[in-house]
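All protein chains but one are shown at their positions in the complex.
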Amino acid sequence: MTDRVPAADRLPEEREEIALTAGSVGRPAAATSASGSVAVPERPALEPAGETLTYESGVELEARSQWAYARMRFFRHRLAVASLVVLILVALVGIFAKRVAPYAFDELDLNNITAKPTLDGKHLFGTDLLGRDYLSRVIYGLRTSLWVALVVATLSTAIGTTIGAIAGYYGGAVDNMLMRLTDLFLVLPFLAVLLVLSAFLGHGKPVRVAFIVALLLWTFLARIVRGVFLSLREKEFVEAAKAAGASDLRIIVRHILPNCMGPIVVTMTLFIATAILLEAALSFLGFGIDPPTPALGKLIAEGESQGLESWWLVTFPGLVIVIICLAVNFVGDGLRDALDPTQRRTRA
Amino acid sequence: MPSAEPILSIRNLTVEFNTEDGVVHAVTDVSYDLAPGEVLGIVGESGSGKSVSMLSVLGLIPAPPGKIVSGEAVYKGEDLLKMPKGKLREIRGGEMAMIFQDPMTSLNPVLTIGNQISEAIQTHNPRTSDDAARERTIHLLELAGVSFAERRFDQYPHEFSGGMRQRAMIAMAIANDPSVLIADEPTTALDVTIQAQIVEVLKTAQRETNASTILITHDLGLIAELADRVVVMYAGRVVELGDVYTIFNSPRHPYTVGLMTSLARVDMDQEWLEPIPGQPPSLITPPPGCAFHPRCTLSQGRARCRTEVPELRSFSDGTLHLSACHFAEELAAAPVLTATGSENR
Partner (left out) sequence: MLIYVVRRLLYSVVVLIVASMFVFWGISAVADPLAFLKQQPTASQQTIENITKRKHLDEPIPVRYVYWLKDATTNGFGTTTIGDRPIMPDLKRVLGHTLQLVIVAELLAILIGVGIGVYSALRQYSAVDYTATTFSFLGLAMPVFWLALMLQVLFVNIYLWFDVRIFYTANLSGVDPGGGLHFVLDRIQHLGLPWLVLMVASIAVYSRYMRASMLEVVNSDYVRTARAKGLPERRVTMKHAFRNALIPLVTLVALNFGALLSGAVVTETVFGLDGMGLYFINALNRGDPYPIMAWLMITATMIIVFNLVADIAYGYLDPRVRYD
């Protein structure tokens, strides 16, 4: 054994020997009873003999729920947290618009029409054609837009999740039919369909607009949820639940659905931004919210017709939209990282 | 003892990774030699640093999170770790080739197998014509046991079975007659029946090229069948090194002993499998002193194990046999303790 013999040329018998003897070190004597009935011996304790050492490597191991972990991960993103703060502030401004806005949104001041923004606090955003304080109008517009966005997000999520779950869980003909339905929506540009719907179902009131947008937006979430359901319904835990006699509804809601919560929450958040942008576009084109209800998109449209020298009429409402959407996107990103850390981290 | 110069000589290699949870000490002060023509097995659990040490020698560790803190890897007289990148690249894939663990993800899905193997040939032999490369590729595939090699040349990885893909990877690795062949868990991702076939392919590869082979695995059976010498790694360090027979018959480190006793045996009655108690340590904050001491039956709480990192000491059994344990002598003298603490011979 002293010469280097290449492994490939080793005699197989030699090899087998060491393989067999590998375990011979310290093997306890086999304890079989002579009569043939196998007495199951006591399982040896799995602690090292002598002093038991438990080693803390400096990290506390505390059992935490999944949500707690997600929360922890989310708060590591400073940008997402900051954005969340911004959103909360914006929401508060919207909710307490009456208190926050310096003037009523339709309060006229005909001595002061189309005034530039001033820093002295009288008209921070300037005034419009009728002398109305623009800051107040923007605040009220923000309120409407946020409200519509939240309604849209909630509605689309509810519808999308339901339809996606049904399609994904039952599969087959039901799935086919529902997916063909969404296919119909996909062949046309989104905005075009929205415009057509608005034109013919009527627009003007925020509720109508929210309803129409939600009517189309749910298809995006439905696809995602369907995908998750399709892949999960073959898993063993579903079989186990069925074997235990759980009804379909129970399986869907209590077993599979919690696994989709990640993508659902993220998508719902992003829907808020999408809804704001769509509503703004609709209002701008005249197919969304109509006066007198203030809306950011409409404000921009009115501002446009004033001529482009009164730049503040167009700039500020849009800026508000940008800030809200940015914040929503950052939060959505943070949520995605927090709820699905298995995805490769490509940090913004 | 043959006194041939080792073809690859690694000394005091230390590799760290900067992660957001802290600095991971993947490899610490690792040293071993690879002699010409031998098969060196590197054994250890996942996270023991066995792959990382070889990847860093070849320059395949991504530099921002990873860092080679110190050490040298001398190949044919030159230190690979200090070599200019271009020169290292010439050696990589040419004189030193690597086979990876998962052939499905290790092959580019949008390129044909033939394309990928020919690429390896033509990178290191630029003047090879496409036809010549194709011929050689087909020859290599046949050598590796791929049937209908000529047709397979134009097929894509997803059209191959798992075993065939690994054969293709091996063919790719030996394409340029390497002097050093590194196989990183070559059978881990495969079915057991296929594993046996791949072992044969590896033997063929070694025979054809006479390459010195480094076999990285956690499968002791594979080591028993192929390796000449064994390096046992734990928590980024070498804990034992020696001839394969010695390691299997008279191991001198409690971890190695644990590995051997935890094997499932076909030829004996066993009531219970005896795993090594405890968990592998964190590489960010490894235990002080000997990294194995929290799980060690030999230690019995002795202070020296907790405070002092054991050095690799030599035991003269006739061949080179090193062990990093303060109380390795007790393993030979006293009966080996099992996990139950009962004495047995």
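Order as written gives the chain letters A and B; numbering starts at 1 within each chain.
What we mean here is this: a contact is a pair of C-beta atoms (placed from the backbone, for glycine too) under 8 Å apart; a residue touches a chain by one contact, two chains touch by 3 or more.
In this text the structure is predicted, and so the values were computed from the model without any measurement.
The hidden chain makes contact, of the residues A:147, A:170, A:211 or A:311, with A:311.
Among A:68, A:89, A:184 or A:240, only A:184 touches the chain that is left out of the view.
Checked against the hidden chain, the listed residues B:45, B:72 or B:102 yield one contact partner: B:102. Within the complete assembly, residues 180, 183-184, 186-192, 195-196, 199-201, 273, 277, 280-281, 284-287, 297, 300, 304, 308-309, 311, 314-315, 318, 321-326, 329-330, 344, 346, 348 of subunit A touch the chain that is not shown. Remark: the residues of subunit B touching the chain excluded from display are 58, 60, 62, 89-94, 97-98, 100, 102, 105-111, 119-120, 123-124, 156, 158, 169, 172.
Just so it is clear, only the chains that are shown with their structure count from here on.
Inter-chain centre distance (subunit A to subunit B, centres taken as mean C-alpha positions): 43 Å.
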